[in-house]
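Shown here: the complex without one of its protein chains, the others still in place.
So, chain A:
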């Protein structure tokens, strides 16, 4: 498991709808803000890159010291952004694909409004379990 990892889902309207710190490192007060800041900065690069390729998985598009940003863009232009310090590309790809499946299930819930915050605890548990498995 990665020591530091931060996972954020950003809706197509650039609003974060899900956040999770999934690293095993001890929580630091300022870490969460720093991670948000790095991911926010990476959004511009995603926007440019997303239209140049047909791939959904954009590997290591940005870095900050030893932290790397990998992104998965869904067909509906929702972005799954992962900040990580591990170099396990296959694991990250599988992680994104499985989270994508979970996300589709969330979207199919008629009581969920697309673009609103994901509050489902079931989703949260599953994502954390996937992070432990693949990252």
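The definition used in the following text is that a contact is a pair of C-beta atoms (placed from the backbone, for glycine too) under 8 Å apart; a residue touches a chain by one contact, two chains touch by 3 or more; residues count from 1.
Quick note on the criterion: contacts and distances are computed from a predicted model.
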**Message:** Please identify the absent chain by the protein name in its UniProt record; candidates are "UBC-like protein", "Trafficking protein particle complex subunit", "Translation initiation factor eIF2B subunit delta" or "DNA-directed RNA polymerases I and III subunit RPAC1".
**Reply:** "Trafficking protein particle complex subunit"
**Prompt:** Which residue from A:24, A:47 or A:119 sits in contact with the chain not drawn here?
**Reply:** A:119
**Residues from chain A at the interface with the omitted partner, ascending** = 105, 108-112, 119-120, 122
